[in-house]
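Got a structure here, written out as structure tokens. Questions coming.
Yeah, one chain of the complex is gone here, protein chain that is, but the others are all in their spots.
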Amino acid sequence: MSARRFTGGQTEFEVEANTVRRMIAELDRRFPGLGHQIDEGMAVAIDGEIFQDAYQAQLNPDSEIVLIPKIGGG
Amino acid sequence: MSKHHVSTTINGEPAEFLCEAQQTLLDCLRDELHLTGSKEGCGSGDCGACSVILDGKLVCSCLTLGVEAEGRTVTTIEGIAEGEKLHPVQQKFLEHAALQCGFCTPGFIVAAKALLDENKNPTEEETRYWLAGNLCRCTGYDKIIRAVLDAAAVMRGENPPSPATR
Partner (left out) sequence: MAYDGESLKVVGTRPIRPDGVEKVIGRANFGADMVMAGMLWGKVLRSPHAHARIKSINADKALKLPGVKAVVTAADFPEIASEEAFMGEGPMNFRDLSYNCMARGKVLYDGHAVAAVAAMSPAIAEEAIGLIEVEYEVLPHVIDVEDAMKPGAPVLHDDLFTQGVEPKPSAASNVAKRITFTKGDAEAGFKDAEVIIERKYTSQPVHQAYIEPHACVVSAGTDGQCTVWSSSQGQFMVRAYCAKLLGLDMASIRAIPAEIGGGFGGKTLVYLEPVALALSQKTGRPIKIVMSREEVFRGTGPAAGGVYEVKLGAKKDGRIVAAELIVKLQAGAFPGSPVGPACMCGFAMYDIPNVSIIGYDVVSNRPKVAAYRAPGAPNSTFGTESCVDELARALNMDPLRLREINAARDGTKAAHGPTWANIGYENTLQVARASEHLATKLGPNQGRGIASGFWFNIGGESSAACHINEDGTATVVEGNPDIGGSRASMAMMAAEVLGIPYERVRPVVADTASIGFSFLTGGSRVTFATGMAVTQAAEKVVVELKKRAAMIWDISPDAVDWRDGKAFPAGPNAGSFEPLSLAEIALKSGRTGGPVSAEITVNAQGAGAGFATHICDVEVDKETGHVKILRYTAVQDCGRAIHPSYVEGQIQGGVTQGIGWALNEEYVYDKNGRLDNAGFLDYRIPVASDLPMIDAVIVEVPNPRHPFGVRGVGEVPIVPPMAAVANAVADAIGIRMRDLPMSPPKLRAAIDDEEPPRLAAE
């Protein structure tokens, strides 16, 4: 996805964070600009459940986090 | 350009209005008489949302000129119920949840009443073909057809079970 342009093509990461907000901050620290991209256009799936925006959503140790395009609907 | 003066009967009451030659009966009902129950969905007689009964015949009011109502009788959705008493078609529409957004509903109810005035025992197929001139985008027609068939049963004196609770 377009996020790849911030990460130089890397698509899997390990991050230390216990909330979504901290995870985004850490990814933005490693790849400047990625934080805004995630904030504006992406949703976060935590262990299979989709969070469209939730800075405070809790991440458990070994949580599976997947970033996907934000979803709308009709 | 001076307007035309039209004297007519709407839902059993004498009514009069002024209109320009090109104004449709639908325009006159909505904009001159403030009877906004009849809807414009297409303006070209394809969707049936403007259905009214003119001298006993089901017509699209968007294809009828306002001046054509002179001296004639018009029944609109506002005249289907008798005071507080809903017509069986209206009651069954509610019980069957035969409306979702409700925009096509006035047209369907007028068209269904016209059907049942003519045919007391229509089959499902006859009902579907009679109502093929009324477009609905929300319901897929299933509950509408069930409601009309049940209303016909009620009007024949039968008592079909209702899907509604309370």
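All chains are identified by letter, namely A and B, in their written order; residue positions are counted from 1 within each chain.
Rule of thumb we're sticking to: a contact is a pair of C-beta atoms (placed from the backbone, for glycine too) under 8 Å apart; a residue touches a chain by one contact, two chains touch by 3 or more.
Every value quoted in this text rests on a predicted model; they were computed, and no experiment measured them.
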item: Which displayed chains the unshown chain touches; value: A, B
item: Hidden-chain contact residue, picked from the options B:K120, B:R137 or B:R156; value: B:R137
item: Touch residues of chain B, complete complex, unshown partner; value: 20, 22, 27, 30, 34-44, 46-47, 49, 76-78, 80-81, 86, 90, 93-97, 99-106, 109, 125, 127-129, 131-146, 163-166
item: For chain A, residues in touch with the removed chain; value: 1-2, 4-5, 9, 11, 40-41, 45, 47-54, 57, 64, 66-74
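Rule of thumb we're sticking to: only the chains that are shown with their structure count from here on.
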item: Length of the line joining the C-alpha centres of chain A and chain B, rounded to whole Å; value: 54
